[in-house]
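Only one structure is covered here, and it is reproduced in the block below.
Missing here: one protein chain of the complex. Every other protein chain is in place.
In order of appearance the chains are A and B, and numbering begins at 1 in each one.
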Amino acid sequence: MDKSIMDLPNFRPNKTPVKKTVKEVIYHIVGIVLSLIFILPILYMLATSTKGEVAYAESIGTINMFLPDFANLGVAFENYKSVLLDYDIWKYATNSFIYAAIVIVLNILINGLAGYVMAKLTFPGKRLLSFMIIFLIVVPVETSIIPLYSIVKIMLGLKQQMSVLGVILPAAISIFNVFLFMQFFQNIPKEYEEAARIDGANTLGVFFKVILPLSKPILATVAVFCFIGVWNDYLWPSMILPAADDGTWPLLPIQTALITIKSIEGITTGEIMASLVITSVPIFVTYVAAQKYIVQGFGTSGLKM
Amino acid sequence: MRLSATKDETAPYLLYPFIYAAGGEFVSADGYTATGYYDSQATAKGFQFIKDLITNGYTSYAIGATDFFTGKVGMYLSSGWTIPELDNKYKESFASRDDWGLLPYPKGVEAASATGSWSYAITNNHHEDKTAALEVLKWMTSAESSEAIINATGMIPARKDVVNNYAPTDPEYTLLKQLELSGQERPVTVAYPTFSITFNQIIAGLGNGNVSDLIRSATNTLQSAMDKLKGR
Partner (left out) sequence: MLNTSLIILGLFLCAFGGFVIYDLATAKRRKEVYRVKSTVTAYLMLLPSVALAFLFILLPILYSLGYAFTDYYLLKPNDIDFVFLDNFADIFKEISAKGMLYNAIKNTLTFVVGVVPLQIGLALLLALFVNRPGVGSKIFKVCFFAPVVISLSVTAFLWEQILAPGEGGLLNSMLAMFNVPPHDWLRDPATAMPCIIVLSAWQGCGYQMLIFLSGLSNIRKDLYEAAALDGANKWHQFWNVTWVGLRSTFVYILITVFIGACRIMTQPMLMTGYMSHTVTLSYYMYNLGYTERWVGASSAVALLMTIFIGGITLMQRRMFREK
């Protein structure tokens, strides 16, 4: 009999690829529409930051809302320059970077040491500290922010320039990070420690020379989330730091300064958007550069920051 | 009018004179009673005036911060800080001082205008050197300091003896005269933060709300805040 492969009931050589391509095209169209919807506000923000006030007013209601002002690109430069220099955003950004750097270093040292001790050492009284870790994590920060203000301002009396300590020190201790470090260090095999001790290292030496180098992933994750937390924080600094108007180097971090900048008389919408963009750039860079560690942050004990 | 500026002190600062101009009041002289003042007929008239401006289309919540500078609206309720802006920043719309002018606050039953910029105080809780603090206070309110401030900010000086050579045709002159002749301070009360919040709530609700309802709710809130403060 002359049966060929074409007679097999399920063999459709041409239909499957076409169906697949159609599906792919539909998928990509839907994806593009969804993506546009999501990033439309961001495109608007970027586009507006390049426009002068008159150009912005004209572009409303047309597709140009989302497109930068190609005709007057010099204005874009003006907007960013005025926001950075005249409104001193570069000073506030520098402040934020410095605060973040200090907080990250302190955070790793202080919480890391604590996590290491809780993970690896035995000592009387350890149980009380374990209980404290469990119970202190669950209290939301909003409920203690005003007594914290009382403590920092009234009891410790941190005023004016010293109030920077009131911003940095509370951020340096995080029970959650202690917990994270504790869990991570518990998984480091004892052999590393023992080898180092045989070589004569004391406990502190073990921490710095053995544990920390082995903990690069968790250190990166903690550093990244620390940076994002410090950079985005606006409320606490606004309560503690003096306002920026006495001629000396201002102390405000960038997100807090944003609130004041926004209500400066005569600021154009383009300039406001430019300041929003500038504020977002470092976080964007962080997410791009460190996405590996952020996703890792989810994986670590399945807990999110 | 920047009716949308109800998130901070901007709206209360610019709009409270309208209530005084209508003959209204906010609080008693000792700052502990709002009932009878905040909800008086004259105060309601003041808020009604603002509401009528909205209803009749003279102003709206949609006016943005820069609409006057870009030529979208013809009048802008503001204060001295706008003068340097007009002089320096918006040359395309206002080439020179001939292109804009300054009017005082409208007069109602009386004339009232906004005052109050920066202030300095020493509190009783200040344990450290009160004498030194007093010296600082004296200097901050001196003529020397006043001159430095107005040179830096362009604001009208707070002291009469500070030299200001404003010609009668200068907008600064109008502002100065207005402050001298009709300036009235905001309500003096320990519960001022609550007052500011309730004032903002009234302004934000004026568009769609009923003036007397808004005022009644504001007065109740302010009065209970004041009651809590009596004796503290």
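We take it that a residue touches a chain if its C-beta (ideal position, glycine included) is under 8 Å from a C-beta of that chain, and two chains touch if they have at least 3 such contacts.
All values reported here derive from a predicted model rather than from experimental measurement.
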{"item": "Hidden-chain contact residue, picked from the options A:172, A:196 or A:251", "value": "A:172"}
{"item": "Among A:180, A:196 or A:272, residue touching the chain not depicted", "value": "A:272"}
{"item": "Footprint left on chain B by the chain that the document does not show", "value": "4, 6-8, 60-64, 67, 123, 125, 193-194, 197, 200-201, 204, 207-208, 221, 225, 228-229, 232"}
{"item": "Residue ranges of chain A at the interface with the undisplayed chain", "value": "27-28, 30-32, 34-36, 38-39, 41-42, 44-45, 48, 57, 60-61, 65, 109-111, 113-114, 116-117, 121-129, 132, 134-140, 142-151, 154-155, 169-170, 172-173, 175, 178, 202-204, 207, 231-232, 234-235, 239, 255, 258-259, 262, 269, 272-273, 276, 279-280, 283-284, 287, 294-295, 298-299, 301-304"}
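Note that only the chains that are shown with their structure count from here on.
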{"item": "Rounded Å distance between chain A and chain B, as computed from the means of their C-alpha atoms", "value": "39"}
{"item": "Residue numbers on chain A that touch chain B, as the complex places them", "value": "53-54, 57, 263, 265-269"}
{"item": "Interface residues, chain B side, partner chain A - complex", "value": "5, 8, 10, 64-66, 69-70, 72, 78, 81-82, 85, 89-90, 92"}
